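Have a look at the structure below before the remarks.
The complex is shown incomplete by one protein chain, all other protein chains being positioned as in the whole.
In order of appearance the chains are A and B, and numbering begins at 1 in each one.
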Amino acid sequence: MTTLLELRNVGISFGGLRAVDALSFSVEQGQIVGLIGPNGAGKTTVFNMITGVHLPTDGDIFWQGRRITGAPPHRIAALGIQRTFQTIRLFPDMSVFENVRAGCHLRARQRWWQGLMALPAQKREEAALAARTHNVLRRLQLDRFADEPATALPYGLQRRVELARALAGEPRLIILDEPAAGLNDAESAAMNQTIFGIRDAGTTVLLVEHDMNVVMNVTDHIVVINFGRMIAAGTPAEIRSHPAVIEAYLGREDDDAEDAA
Amino acid sequence: MNWVGAALWVLGLGIPAVVDTTWVSVAAVFAIYAITALSEDIILGRAGMFDMGHAVYLGLGAYVTAILNVAFNWPIFATMPVAIMLAAAVGALLAAPLIRLRGDYLLVATIGFNAIFVLAMQNNAAGLTGGSDGITGVDVPHLFSWELASQSAMFWLDWVVLGFVLLLMRNLDRCEFGRTLRYLKQDQLAATTLGVNARAAKTLAFAIGAGLAALAGSLFAVQLSTVGPTSFVFTESVTLFAIVIVGGQGSIPGILLGTALMFVVPQIFRNLAEYRYFVFGIAMIAVMVLRPQGLWPRRKRAA
Partner (left out) sequence: MSIFIQQIFNGLTVGGIYALIALGYTMVYGVMRLINFAHGDLCILGAFIGLTLLSSAIGSEQPGPAMLALAFVVAIIVVAVAGLVLELVAYRPLRKADRLAAVVSALGASILIENGIMLIWGPNVHVFPAGLLPQTTWYVAGAAITFVQVMIILASLVLMAALYLFVHHTRFGTAIRAAAIDQDTARLMGINVSRVIASVFIIGPALGAIGGLFIGVYYREAYFTMGWTYGLYAFIAAILGGIGNIPGAMLGGVLLGLFNAFAAGYVSSSWQDAITFGLLIAILLVRPTGLLGERVAEKV
């Protein structure tokens, strides 16, 4: 199994706040890895460090063995890493098609002057990328909405559009930040199938999620963090019964039961 | 829209046949300012950078052409590539530090550069710029053995260049670079996550915008046959800035409409004389309050 992504002793401080501390874990190719923890545990910060939004103050991040710590977001994208956002970040003034087409940006080889002069090579590429976009829309059952303004769609569909956009470039690793947020049970179950489909199509998945229906059923491996530090790692079965995890995160339900007694 | 635009452009070629020389020169100046406004739109309307010192590039183009032609006897058409390249280089150079600045700071910095440019020209920098009086006696362009000496000939030159720039802008709308600028303007974080190199794209936008403005500047020098610092002061930059916002950011018809209103209408109302700018100010406020998205906003197409 090839190790795609590896974090070694990664930490970051914001002023006096130690948001993430000594975090180490890896993601193997073909896996679906979950990163879970209570609110404020630092999960999105970890994603931001991987995707180049924040610079870790300590430790290193490796991609296929090469150090990528501190690389800017566009460089990370070029390596084949894509992400979705906790608060959906679709382009507000663009249609669904245009948004997903944006995911093909790195596939566009045309130079700016070729575009400005509307040379034939550029036109051919435009057609090819438009076709590719339509394919992605069809795969995720979004082709009906291609010309709709993306932000006018219902929340669940917007999530799917953002996912389509991230997948359009055929990334090697996709980082999903709370993909099931705001979805009901039926939609969550559908999301599970979508995630499996992504993995089967050849993209490794790293996700953050609070919905246990998704996390427990979809992931091969789970990393649990609290207050920026890892408190447990293992298979879903191991994590489910791990005492530290229960106490920190899942244990909230037990607290309510104790209070009620 | 494209066919209407093309037809209007073709009709425009007939302007010298229908109106007298004064109006032909108004039309020529309109074409020059339209090119400049479109170039400002690339930086402000499309790339979303608050450039309020754009007259610098117009001035650079004008001064390069004037200096090379009057002091060194270069033919006009030979000066244009130099003007464009120089301005593009300056634009790229200035962009480098400016891009990191937050919007309002970028705005103020461009005002500063504009002011320094005008002061440098006024102080006869390097002994070439002619001080407050500027440079006079700019030649007419020569195309092979033709001398483009009449106002009509110069108008056609300007109109053809405008046509070329309009084509460029239309292509910009439909190519990856144009899309890249839209992505950056709407959500820079999402754009960079998708692989957009924000720095490179913005620098390129600045360079292209500067280069096109310099091209307009060359034409400007020929049209007026005089180049002086007062044509490139801060108020000119403000006008260009306002055209883009009032007309409609990223909208080609909007920019053309804005240019017409800002430059041509005051010509029509010349007899109102001193009330002109007062009314102007009122109009600017009114348009913004009533239609903040601009008079002819960019239409969202599913392309």
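Note that a residue touches a chain if its C-beta (ideal position, glycine included) is under 8 Å from a C-beta of that chain, and two chains touch if they have at least 3 such contacts.
Everything quoted here is computed from the prediction, not taken from an experiment.
Novice: Missing chain touches which shown chains?
Specialist: Among the chains that are shown, those touched by the missing chain are B.
Novice: Identify the residue among B:A78, B:A149, B:A200 or B:I285 that touches the chain left out of the display.
Specialist: Of the listed residues, the one touching the omitted chain is B:I285.
Novice: Could you tell me which of B:A6, B:V26, B:L101 or B:A153 touches the chain that is not displayed?
Specialist: With B:A6, B:V26, B:L101 or B:A153 as choices, the missing chain is touched by B:L101.
Novice: Tell me which stretches of chain B touch the chain missing from the display.
Specialist: Counting over the whole complex, chain B touches the hidden chain at residues 50, 97, 101-105, 107-109, 111-113, 115-116, 119-120, 122-123, 238, 241-242, 245-246, 249, 274-275, 277-278, 280-285, 288-289, 292-293.
Rule of thumb we're sticking to: only the chains that are shown with their structure count from here on.
Novice: Taking each chain's centre as the mean of its CA atoms, how far is chain A from chain B in angstrom?
Specialist: From the centre of chain A to the centre of chain B is 43 Å.
Novice: Over in the complex, which chain A residues touch chain B? Could you list them?
Specialist: Residue list for chain A touching chain B: 51, 53, 72-74, 76-78, 82-83, 85, 89-95, 97-98, 101-103, 105-106, 108, 110, 112, 114-118, 122, 126, 146-147, 149, 165, 169.
Novice: Going by the contact rule set out above, which residues of chain B touch chain A in the complex?
Specialist: Within the complex, chain B touches chain A at residues 168, 171-172, 174-180, 182-183, 186-187, 189-198, 204, 208, 300, 302-303.
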